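One chain of protein is taken out of this complex; the other chains stay put.
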Amino acid sequence: MAVSTVFVACSKDDAPYVVENGTVTIEMPINVSDVVLNNFEGTATNVQSGEVIKLATPVKNGDNYVITIPSITEGMYNLAAKGNISFVKDGVAGTTDFEVSSNDVALNEKSTTAKMVVSSFKAEGGFVFSEICTTGSLTPQNKNYNYDAYFVITNNSDVVLYADSVALIESMFQSASSGKQDWNPDVRPYAIPAGAVFMIPGSGKDHPVAPGESIVIANNAMDHRTVNENSYDLTGADFEVYLDNGGNSMDTDYDTPNLDYYFCYTQTIWLPSVQQNRSYAIARIKENKETFLANHSETPTYTATTGKLMESKQVQIPNEWVLDAVNLGTEDDFGWFVISETLDAGWVAGRANSKDTTQRGTSIKRKMDSTGKYVDTNNSTNDMEARQTPSMKK
Amino acid sequence: MALICQLLTAKAAAPDSAYDYRHSLWRHTIEETLQNPALMNGAYLAPFTELSLKGDYRHQSAAFRLEQGTGYLMPELTARSFIRLTPSSVVWGEAGYSKGDTYNKVYNNVADFDLLYPDVIADSLGGDTKRERYIFSGGYAAEKGAWMIGGELKFRAEQEYRTYDPRMRSIVSDLLLKGGAARNLGDYRMGLSVEGNIYRQTADVDFYGETNGMGELQMTGLGTSYVRFSGSNRDIFYEGKGGAVTMDLQPVSGSGWMAHLGYAQHQYERLSDEYNSLPLTTLYRQQVGLTFGWKQKTADVEKALLLHADYDKRASDEHVVGTATGQDYPILTDLTMYKQHCWDVAAEALYGRGDWHLMMRVGYLSNREQYAYVERKMEYARIYGELTAQWLKTVSCNLRLNVYAKGGYAGNINSKIVMPYANMTASIKDYVNYTYKYQKASYAQAQAGVRADYQPKLWRVGVFAQLGTAWQFCSIGEHEANMHVSLGIIF
Partner (left out) sequence: MKKILILLTMILTLTLVACHQDNDDYMTQATIYLDGGDTLTINRVQAMAQITNLNTRHVVSTAEFNGPQVQIELLRGAYQINVEGILSYNDEKGVQHIRSFRAISDYVELAGTGSCQAKLNIIFLD
């Protein structure tokens, strides 16, 4: 039994210890780079007295941010912080809000530091093709109409991503067996041989896309229903393709903002693959147009059976820049992968055979999982479905 | 006024020493020793049997202790008897029945709160309760040569319930068995007694209204509760056991040194009915009391000086429960999370001359409660003084009066509270702060009463009546009023 407890009136409490220059470290996620803390609000609440201390603005220290508390009475504290960070993941810029808290943190003589980690958001996913509609449509008179192609790119992550400098790319080659040749050099292991490159303009933060939101890129942003009532109204598209090559172009420049024209194999009018046997990709372009064309223009060649030297004037997109890629092919004739299989391990069958016209007026869509996110296993055989109703069909 | 004059000028009739012995303040010097049944032979000078009907009423303007409510009304019917079988042996007994109401009890849905706190089942609604109690006890003591032996049995059955939601219902059975021995050693008598106790209580809380379902909290001290088993777990029962040992030293002649040492240890286990009799907490209570003093009694004058030291320790062990396999919950470990240390150290001086007695008590009281993790503390200390005066007046050979008055003050000298307020709900915060407000207050008390015993020579039976009142005033402005009335016959 504690006989010493009788003298409670005689004992005096020591004055509480005051922690000088205690620190709270906010650790930034390690799977993103160039993290910048934009705004910050933090508090430390003393659990016993209820006193709320506002935390000072954190100071960058290496990869993390550190808050110094000049002096704080020892005790147990509930820490809470919220704010907004910008970062770069896989080359794509993004921003996200964060909120972290840690309860009953002891700050005293023995323990003068605390740590909180910002890692509760998922910057995975990024931009993906959610729809590719290049089949054209049939007029009421059953004639072909090929001008109404469009692509939908969706932000499949949990953070705001910026679409600036994201480019739409069409492969130079087509996947039918007739297109398969022994091109030299074979750049596919490290780059996409591209026939068309059109880039979303911007200075870096001009085009934010919220999580789950999409960008529609139309070949021709007009209301095609005025010409073909089975077609779509694409005046609401975010961007359009315009072959701005001075002179030869027969393309029409509609009101919708244009993508920056980097390269196209044709000078007149570009028609995305109605036969649905080319591959499409989106990539983050890391150089300006002049530098890009200077560094990434190539002309692979091969010798035909006739002995003639065939060449392909193209540009090449490094595989590391690629955000998403989809291979398309004809069901009974898929000859080869025109881009690296590491970008897309499978392919989508657009039409059954070369005579098939039933796929016209349909689009290829990416499947959605139970959480509302698009399925992206980098294998279009699993991830995409053909012959879907186009989303722009009203 | 006339009555008082008559009282003061009446011829001093022959004092009834048996009456005085039974009612005098001087009895305070032997009260503690009478816990030993072997020493009951000398408890009273003359045998008696008393039947009485009494009523006690308390009202507080605001609850001094939330768990005990703002007051009560308890009428009671009791019979007491002390009979001498032979010159060297006595029997005594008591039986009683009371039924009454308690008002506005909150955060306490069990009977015997004083015994079982903090391990009670509780909610913030509470309300009035009805109480019913039966007690009976009996004992026997005998002397043989220098030795004395005695035994006593006490039983209490109690029921406390509420007739509206939350409908608490507690049923208590409390059995006490005592045995003692004493021996004369020269001028002194030395006694030793042991007692054993078995205690049971079932406590249930029901809700009849379909919208009234509310969680019951299994309290574990200073506002904490056993969260995992709180809520729909509304049926619990207590199993208690314990024992005590007392040692006494008394002067045979009534004058000389005296000492009393008592040690008691009890434990009360709280088990949950709904979880296959899972023990949630066990309360351990240790009480040590020491009295040491000197007294002197002559024909006219009685003097005594006593020193008291009492220590009461309460510790509640929480049984840390793992995950159930089927109906079996394993207990991982026991942790003594709640502790309370109470000290009461006092000095008493008694002086009596003729019809008058005066008793003064000055002491120091300290109460320290703590909860281990997350740390909570509530402490207070008081210095108190009390003065009691008694006038035993034999008005005539038929009528005797016992007039008493008491005044006292307990002043707070130290208090402390440590609570993790930021992590507490608003209702628990209010509960804890309310309790602390009354703990660190200072209290003034005043008491007065009179008992009149009337037995003309021709009557075989005497009658008595008692009227008393007691008041407490709290330094934060609230007060308590008590009333006591009893009527009875004695023969």
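Order of writing sets the labels: A and B. Residues in every chain begin at 1.
Note that in this section a contact is a pair of C-beta atoms (placed from the backbone, for glycine too) under 8 Å apart; a residue touches a chain by one contact, two chains touch by 3 or more.
Nothing here was measured: the structure is a model prediction, and the numbers come from that model.
Chemist: Tell me which residue among B:Ala18, B:Ala146 or B:Val227 touches the hidden chain in the full complex.
Modeler: Per the contact definition at the top, the residue touching the missing chain is B:Val227.
Chemist: Can you work out which residue in B:Leu34, B:Ala62, B:Leu307 or B:Ala372 touches the chain that's missing from view?
Modeler: Checking each option in B:Leu34, B:Ala62, B:Leu307 or B:Ala372, the one touching the absent chain turns out to be B:Ala372.
Chemist: So which of B:Tyr21, B:Tyr97, B:Phe207 or B:Tyr263 would be touching the chain we can't see?
Modeler: B:Tyr263
Chemist: If the hidden chain were put back, which residues of chain A would touch it?
Modeler: So the residues of chain A touching the unseen chain are 1, 27, 29-31, 100-104, 115-117, 119-120, 122, 124.
Chemist: Which parts of chain B face the unshown chain closely enough to count as touching?
Modeler: Against the left-out chain, chain B lists 185, 190, 192, 224, 226-229, 245, 247, 261, 263, 265, 267, 284, 286, 315, 317-318, 320-323, 332-337, 339, 372-374, 423.
Convention: only the chains that are shown with their structure count from here on.
Chemist: Where the centres are mean C-alpha positions, what is the separation of chain A from chain B, in Å?
Modeler: Chain centres of chain A and chain B, defined by C-alpha means, are spaced 76 Å apart.
Chemist: Hey, which residues of chain A end up touching chain B in the complex?
Modeler: So the residues of chain A in touch with chain B come to 1-2, 5-6, 8-9, 13, 45-50, 76, 78, 103-104.
Chemist: Show which residues of chain B lie in contact with chain A when the two form their complex.
Modeler: Counting only chain B, the residues touching chain A are 286, 288, 311, 313, 341, 343, 345, 364, 366, 368, 374, 379, 381, 413-414, 416, 418-423.
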